[in-house]
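Before any comments, here is the structure.
A single protein chain has been omitted from the complex, and every remaining protein chain is retained in its original position.
What follows is chain A.
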Amino acid sequence: MDKNILQTFSLSRNFGELKAVDNLDLSVPEGSIYGFLGPNGAGKTTTIRMLLGLVHPSNGQVTWFGQPLVNDPIGLLKRVGSLIEMPSYYPHLTGFENLEVIRRLSGGKKNDIARVLHLVGLEQDANRVVRQYSLGMCQRLGLAIALLNQPEVLVLDEPINSLDPAGIHEMRELFQHLQEEGVTLFISSHLLSEIDQVATMIGIIRKGKLIFQGTPSELRAQYPRRLSIGTDRPEDVSIWLKGQGYPILQMNNHHIDIPIRSEDESAKMNKKLSIAGFPIFETRYESISLEGIFLQVTSRENQSGE
């Protein structure tokens, strides 16, 4: 798992004054499912376009399989399948014909079409004109096109956007199946919940900057659990907590949330609060979901970044 299949070095792209992508250093290990996360407008799609040589970086570079992309874009991208934003296809052709067009363009084997149709579950509809496909079927076709010619890496930009819950479940299984077959997946999303069950690596980007990169458990470890304190005097309590060196994660009517590292620390905090004489009606020790962490990370950057 040490080898990086895809890496970027200080990758940047400006649009006028806007730094859409800002000094990005991504490392995507071989065989991983890399979740590339960020809120809307964070720079995910711009980054992916640069990874695929569609947009020129203002600065920095991309390497695939250890080689700079600019040296041999055609040779390197031959080993990569991609699906960016809305799937691309020819509506007047059937699903099968669409795959045949792409197969001809990439010089692949004829029997590969049946394989990818089976993988995405489109066999039944392969001979229908794509104009008649539903949104989810188009998405599957886009994925089938990306899977054609057995790429070593798949780059997918919001691939499960328009799928129903059953479809999302199927896709997750497909991603894991592909990973077991040795394919590396780089999947962008603005929803952590879409991929947190399958991702083995996570990169979080906000306003073009990478603000976290690591495994899901590293992400959890960085963001400790929280203690939710219920009180009628939240202002006084929050001032006291800040005095004790605790950042306030969240504060509403009668609850204040602070980060806490362990159950032991939680018990001590309970004791301190009662010694300090605050009217506390409850304390709740909760672990945060990755989704919560994601929201926290991105919104915290929001406060300090503005």
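Methods note: contacts are C-beta pairs under 8 Å (C-beta built on N, C-alpha and C of every residue); 3 or more make two chains touch, one makes a residue touch a chain; residues count from 1.
The rule we apply is simple: contacts and distances are computed from a predicted model.
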Protein name as given in UniProt for the chain not displayed, "ABC-2 type transport system permease protein", "Cytochrome D ubiquinol oxidase subunit II", "Ion-translocating oxidoreductase complex subunit D" or "Acyl-CoA dehydrogenase": "ABC-2 type transport system permease protein"
Option from A:Leu26, A:Leu52, A:Met137 or A:Ile256 whose C-beta touches the chain left out: A:Leu52
Contact partner of the left-out chain, one of A:Arg104, A:His118, A:Lys268 or A:Arg284: A:Arg104
Residues of chain A in contact with the chain not shown: 49, 52-56, 74-75, 77-78, 80, 82, 84-93, 97, 100-102, 104-107, 129, 145
